[in-house]
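Just one protein chain is left out here, and the rest sit where they should.
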Amino acid sequence: MSDFKPTYLPSRRPAEVVDCRELTDGVVRLTLRDEFIAANARPAQFVNLYTTNEQRLSPRPFGVCQAEGDTFTLMFAVVGKGTEEFRHLRPGQTVDVLGPLGHGFDLTRSANYVLVGGGLGVPPLIRTAQELKGREDAGCTVLFGYRNVHFADDDASRWCDDVRSIDESEGNVVALLDRWAAENGITADRDGVLRPVAEGERPFVILTCGPLGMMKAVSAWARERGLETQASLESRMGCGFGTCVVCTVHTTRGILKTCHDGPVFNTAELEGWEAAR
Amino acid sequence: MSDFKPTYLPSRRPAEVVDCRELTDGVVRLTLRDEFIAANARPAQFVNLYTTNEQRLSPRPFGVCQAEGDTFTLMFAVVGKGTEEFRHLRPGQTVDVLGPLGHGFDLTRSANYVLVGGGLGVPPLIRTAQELKGREDAGCTVLFGYRNVHFADDDASRWCDDVRSIDESEGNVVALLDRWAAENGITADRDGVLRPVAEGERPFVILTCGPLGMMKAVSAWARERGLETQASLESRMGCGFGTCVVCTVHTTRGILKTCHDGPVFNTAELEGWEAAR
Amino acid sequence: MSGTTMTQTAQAATQAAQGQAQGGQQLPCYFDANRTFTWHHKTQVAGVEWKNPVGTASGTFNFDAVRPFYDVSQLGAVSTKGVSPVPWEGNPVPRTAETPAGSVNSVGLQNPGVDDYLVNDLPRLKAAGATVITNVAGHSDDDYAEVVSKLADHESDMLEINVSCPNVSADGLSTGTDPVALKRLVKRLRPLTDKPMIVKLTPNVTDIRPIAEACIEGGADALSMINTFVGMRFDIRTGKPILANITGGVSGPCVHPMALAFVYKTRQAFPEIPIIGIGGISTGEDALEFLYAGANAVEVGSAALADPVAPLRIACELDALLDQRPELAQALEEGRTWQS
Partner (left out) sequence: MSGTTMTQTAQAATQAAQGQAQGGQQLPCYFDANRTFTWHHKTQVAGVEWKNPVGTASGTFNFDAVRPFYDVSQLGAVSTKGVSPVPWEGNPVPRTAETPAGSVNSVGLQNPGVDDYLVNDLPRLKAAGATVITNVAGHSDDDYAEVVSKLADHESDMLEINVSCPNVSADGLSTGTDPVALKRLVKRLRPLTDKPMIVKLTPNVTDIRPIAEACIEGGADALSMINTFVGMRFDIRTGKPILANITGGVSGPCVHPMALAFVYKTRQAFPEIPIIGIGGISTGEDALEFLYAGANAVEVGSAALADPVAPLRIACELDALLDQRPELAQALEEGRTWQS
């Protein structure tokens, strides 16, 4: 890692492709070399990728999944033209990146973090598990819901001993949460009050990322049990770094930008969020 | 070569890059594989190349320089964004091509063809020399004018025994023509009448391609000596195959399209051409 | 709506068009016109049936130029180069300059005139089996009237009155920007022919709705939009405009989002009038967006300059997309649209 301390952050720049492979049909893990991102990307921060097709100038934001040495990985689903292009990246090629961007999960508390992910919401949670691995004062449980193939369990298991997952044939991620809650003696009584945390025990904090419906269900589930939830949101972005104001979200703190003030928000501050849509 | 006789010509398609090398600073020889172009490109016909930059959709026309087997070569100067891109093509990559396009030199006469080229006008003339090589009823002399490096002499010499060239430090191509004329007893008398072609001797025909000023000078020189000149013209093109009518040229036959009716025109039919501009 | 031939063929075409991936670079499209086409989804424009919703746009189709590349009768329709009463020379060269994801041209409606058209172009196009839209150009109301009268007894399937070309009049403006003049013109042309009359509109206006209204009130059977935007480029070596005519008309993918808004706004204001969407179409998906905006059909322009077979490829891609959208396909077939 270099000692160079520039006044200004590096802006958009090419990053070398180290590896690019399909984990399952249409889900790709991309490893890129960029010292700055590898050294600085906090859990749930994201990077913009840019296509080489000069007709497509908008950023494609992706949560950083893992960071090691001077490389980092992303994990993405092929859903449109940009991801279709990135799927075909090969080692030695470059792709333009900008980042790390946004504000990630707040992991400052000494807590047992429960990482609840669905579909392609799992990458930022894997980075979170990685970050928590070194922490003596924090615990980590991973609960992932997949459509079918459990594509991210291996990567998550590198950083967390307690990875559980489920797919559509078996149920959804809330079922996993229920099971986990039962094991940990967490119950929602009639008043939605959590069994009090025992003296000296760490509180539980839910971190979630995935489809909107899933995150809302998780947040509602947690609220009923008196647990804090931090959710990493998605939004169509015009810049990704706080300039264009196209990615707004209504919060108790006012209208904020998903890219710059988020993507992570405490769900308590998301106005009428669990009900809306 | 395949026996397939389709009803319709192949349209725009990718061609494999076989070789791409810089002959001198900013002049590139590009070898592409395309059976159809290799088999069909007549002298002074051209092909369109298309960039991969999706902001640049206009065709880049280039005269076919040589055709061998299922490959053909182009020779181009790096002058702008498209040629800058093509300069970096590497074997195994592809580039989109369309062609062969246009009407080339009329070589039906039994004649001694004098190929007068300047700068990047030489490629179609090299293809012409190649075509004439097999002809018992035709002669071929190549006269090339360069800015400095004689980059195309080697390629021309593959097809023609009589290649002469000149660069700016030595004079211009009209000086070469003068020398050639003297050797061949061609003189312009006061009335601009050529020494009559002797019985049984083949007439001389000038074929020229290069900068406009050069072609006009060559055409004027030839007219003074009673020689026919065919010139291969350039024009900014919108399609290259006769649809968009942006490449017009005024002729005695009316307003014609450089791409479809040319690029080769007998200079006698180009209205006020030698004088204009 | 029969046979699986086309479904398969069109899918193959679409796949080929989307390109097979190769080391991060998309293989450019290669569409083979040497095959049999079966169309599943026709449309209607002002009562005229198109065998598919994809036509060519005026000035970007030339029979002699493209007949070596594909069977023009397979298109929904072909719109010809603008035809004027007498031959027009057009503008000096250079007439084209490249722009980001587009180009700007100043052809200036060069054409050999209506008499030549009726002898040399139209009969051959009809003999080739094409559904022909004759595009009509003029410098004055008299010009238009003369051409429309001469066309009335000949075999075009539709007329398309170009009131929008920014090249011809002194400062790039045209009848198409003035509702009063436009209504007068359309009213005058209406009785001169029984053929369905499309009026083709310019985007260089503040509000398209009064313009569209003028056409409808004047008796237009359909609208097509958009023609080109006024634009220009400079040569940074000389500091001079690239086009000899200084300004020209911008077209290509760059105008697609604007063209969609023109069609959508017109459709919202006028639920019934048939609309042909034009502007920046280079894939079946681009065409589909126009159908969702409320168009009955589309015309492909600049894309046909970058690849002569593009209109046919796009027709194939759209046919496959419509296979998956029976509701939209049904509406078009019945002369309705997605928005009506």
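Annotations
Here the chain labels run A, B and C in written order, and each chain numbers its own residues starting at 1.
Everything that follows uses one rule, which is that a residue touches a chain if its C-beta (ideal position, glycine included) is under 8 Å from a C-beta of that chain, and two chains touch if they have at least 3 such contacts.
Computed from a predicted model, the values in this text were never measured in an experiment.
Only one residue in the set C:Asp121, C:Glu160, C:Asp221 or C:Glu289 touches the chain that does not appear here, and it is C:Glu289. Looking at C:Leu223, C:Leu260 or C:Ala297, the residue that reaches the missing chain in the full complex is C:Leu260.
Between the chain not shown and the residues C:Asp207, C:Glu272 or C:Glu334, the one that touches is C:Asp207. Interface residues of chain A facing the missing partner chain: 6-14, 50, 52, 54-59, 93-94, 96, 98, 235-239, 241-249, 255, 260.
Within the entire complex, the positions of chain C that touch the omitted partner chain are 97, 99-102, 104, 171, 173, 177, 204-207, 229-234, 236, 239-241, 246-247, 250, 252-258, 260-261, 264-265, 280, 285, 288-289, 292-293, 321, 325, 328, 338.
Everything that follows uses one rule, which is that only the chains that are shown with their structure count from here on.
Mean C-alpha positions place chain A and chain C at a centre distance of 47 Å.
Taking each chain's centre as the mean of its C-alpha atoms, chain B lies 35 Å from chain C. Counting only residues that touch two or more partner chains, chain C has 22, 25, 100-101, 253. Looking at chain B, one finds that residues 54-56 touch two or more other chains.
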